[in-house]
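What you see is the complex with one protein chain gone and the rest in place.
Here the chain labels run A, B, C and D in written order, and each chain numbers its own residues starting at 1.
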Amino acid sequence: MEHLINIVLLGLLMLAGFAIVRTKSLLAVAMLTSIYSLLSASLFVVLDAVDVALTEAAIGAGISTILMLAAIALTSDEEKAPRHTPLLPLFVVIATGAALIYGTLDMPRFGDPAAPAHRHVAPTYLQDTPTAIGIPNVVTSVLASYRSYDTLGEVTVIFTAGTGVLALLGFRPRRRNTEDTGRKKLVILRVVAKLFFPLILLFALYVLFHGDYGPGGGFQAGVIFATGFILYALAFGLSNSQQLIPHQLLYVMAAAGVLIYGLVGIASMLLGGKFLEYQVLANDPVTGQHVGILLIETGVAITVAAVVLIIYYGFVSRRPAPGDI
Amino acid sequence: MIGLAFDILSWVSLLIGAIFLLVGAIGVLRFPDFYSRLHAVSVSDTMGTALILVGLMIQGGLSMVTVKLLLMFYFMIFTGPTAVHALAEAAIEGNVKPFARKTGQ
Amino acid sequence: MYIVVSVVILISITMGLVRAYRGPTLYDRVMAANMIGTLTVLMVSVLGFLTGRPEFLDIALVYVLISFVSTIAVLRVSANRYGTARDDATGSAQE
Amino acid sequence: MQGPLGLYNYWIVIVLMMTGFYIVIARPNLIKKIVGLFVFQTSVFIFFITMAKVEDGTAPIIQEGVNLYSNPLPHVLILTAIVVSLATTALGLALVVRIRESYGTINEDDIHVQDEAS
Partner (left out) sequence: MLTENLVALQVVVPLIFAPVCLLLGKSRHAWACALTVSWLALGIATLLVTRVATIGTQSYAIGAWAAPIGIEYRVDMAGALIIFIIAAIGAMVMSYARRSIEHEIAAENSGYFYACYLLCLTGLLGIAATGDAFNMFVFLEISSLSSYVLISLGTTRRALTAAFQYLVMGTIGATFILIGVGMLYMMTGTLNMMDLAQRLPGVDDTRTIRVAFAFVTIGVSIKLALFPLHLWLPNAYTFAPSVVSAFVAATATKVGIYVLLRFFFTVFGIHFSFVAMHVGEILMVLAVVAMLVASLVAIFQDNIKRMLAYSSVAQIGYMILGISLATSAGVTAGMIHLFNHALIKCALFLCMGNIFLRLGSVELHDLRGLAQQMPWTMAVFVIGGLSLIGVPLTSGFISKWYLVSAVLDAGLWPLAVLILLASLFALIYIGRVVEAAYFSKPDPTAKKVREAPASMLIPAWLLIGANLYIGVDASLLAGIARQGADILIGAGVP
């Protein structure tokens, strides 16, 4: 039965992809991209990847789309037709696709439990996580402990993006009252936003600390946290939302998350372990794992939240005219 | 016995909810102009959503799942109409004209 | 029962997707996207019950939030961009 | 599913990947290119998640009474890759905004004409 849902979702994805190719209005393309991302997130749920689904929805359908919209607001909406007939690209794409399909022929079948990928390293994670790490969510345990170094790299990547956007777009804090605050028609949105804002932040904390037991973790929490502020900015204007977090604090937060992560690693070195060996952080190895995972997840959340906000503010404050997205 | 009654109740609720969703979607696809389509959306946004969530809540029983569903219900009952309202307003501002029957249309 | 509901939701999503592709105005597309968001939320919740692990409703909660915020965002962009009438029916879906 | 039909998932995913790839290399609009990259990468994520699925398995969150889980490792890899894709999208769009400010266009062909002229 799940096969049916699976096939239908894939078909819908193809439809959305086709629509993205054909549509000329970039705002519409951004909407379709958001749909594409949301559909793939649903597919991830069907395929048991709940953590990934959460992240894809928050990052792909949420933040990426909002950034695309912000970029479109700063540029233009219409796409011109290409000057040349795209024969060469078509050829390249068909050749690449044919190569990939050729490569699938010897792959293990979809869902095959005997596939080598499910036989070699993964069973260790599933078996050892309850005893060695002591948390039920295996994705979190692999992400934050077994392969925590990748996650450090990932935080560094997002930090790089933040630095890059700062370097490219700058960061111009808005002074108050430079924009029209008296939009009567926003009143419903404002009431709802005011109602939701604290709930969203609370929910972000839940996702952060519940990540050991269910889908969630530092990234998702950071993004949800930032989304709360973005909603606030949409309803009340940029300057009002920037009153909530001074931009100097955002810099400090973006750097602090990476530093927390790195320093946990250094600390475990100083305590006689290897880099990021959490066992040495407490007397009991499992407690050490808990402490380490909690610390680094918090670090991740802080950096991600700060960087997403820096990027968003960077785009939106680029706009000279009053009014923000 | 009670369990069966609850099951039937939830199934009925889910089924009616699904019908509302389908009707709304057909409306979105088939209605002739933007504002009437918006009307169709609100059918699935309110009744469809509510009934499906209620059906699931009955299935969930008294547990954390139901609390989450309630929270979702709360969220959706606010966001749906707000979004639709904002949409309608933006459309009016963007000068989308209501449908008027013209010859040949 | 869950399967029936999910199938109905998938059919509805397909209709919404067709509307999002056909337009004709931007607002139609936003409306369709918003509807797809709502439907996805419901489908994820139903799927949780279908697969017997309903504790993953957190995902659905995030979807509600995200789809709301992105709808508002696109409306604010369009409100800032087009003060006046703009129907992109021409040349949007057809090349 | 056995036989070559058991690969249908991968084939559709490859079509999706190539859709994104085509947008990147065939479209002159810079934002469209970024969208293409996004679609391309998202489809690769679907490829990884497909490979992680185990028939009749469930999400890899340990629970009493369940003993068949899907493979958690690709999930972890894709969590990382999603964040990388966000970083790429953000940087790419920032570049597009700057290009628009200094060239007045986001069409690759027009930019090329301006560069040739200077």
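Note that a residue touches a chain if its C-beta (ideal position, glycine included) is under 8 Å from a C-beta of that chain, and two chains touch if they have at least 3 such contacts.
Here the structure is a predicted model, which is why all the values come from computation and not from measurement.
Taking every chain of the complex into account, the absent chain touches A, D. Annotation: of A:Phe18, A:Tyr206 or A:Tyr251, A:Tyr251 touches the absent chain (contact as defined above). Only one of the listed residues, A:Ile5, A:Ile35 or A:Leu152, touches the absent chain: A:Leu152. One of A:Leu4, A:Leu88, A:Val187 or A:Leu270 touches the chain omitted from the figure, and that residue is A:Leu270.
Contact between subunit D and the unshown chain involves residues 17, 21, 24-25, 30, 33, 37, 40-41, 44, 47-48, 51, 73-74, 77, 80-81, 84, 87-88, 91-92, 95-96, 98-99, 102-103, 111, 115.
Residues of subunit A in touch with the missing chain: 99-100, 102-108, 115-122, 124-125, 145-150, 152-154, 156-157, 159-161, 163-164, 166-168, 170, 251-252, 254-256, 258-259, 262-263, 265-266, 269-270, 272-279.
The rule is simple: only the chains that are shown with their structure count from here on.
Taking A-D and A-C together, the chain pair joined by more C-beta contacts is A-D.
Separating the centre of subunit B from that of subunit D, both taken as means of CA atoms, is a distance of 31 Å. Our note on geometry: subunit A versus subunit C, Cα centroid distance of 19 Å, whole angstroms. Looking at subunit D, residues 58-59, 61, 63 sit in touch with two or more other chains. Multi-chain contact residues of subunit C (touching two or more other chains): 13, 18, 26, 30, 32, 51, 55-56, 58, 61, 65, 67-68, 72, 78-79. Contact annotation for chain pairs lists A-B, A-C, A-D, B-C, C-D, with touch applied as defined. Residues 3, 6-7, 10, 13-14, 17-18, 20-21, 23, 26, 29-30, 32-33, 36-37, 40, 43-44, 47-48, 50-51, 55-56, 58-59, 61-63, 65-70, 72-74, 76-81, 88, 91-93, 95 of subunit C are the ones touching subunit A in the complex.
Note for the complex: subunit B touches subunit C at residues 11, 14-15, 17-19, 21-22, 24-26, 28-29, 34, 37-38, 41, 44-45, 48-49, 52-53, 56, 59-60, 64-65, 68-69, 71-72, 75-76, 79-80, 82-84, 86-87, 90-91, 93-96. By the touch rule above, subunit B contacts subunit A in their complex via residues 75, 78-79, 82, 85-86, 89.
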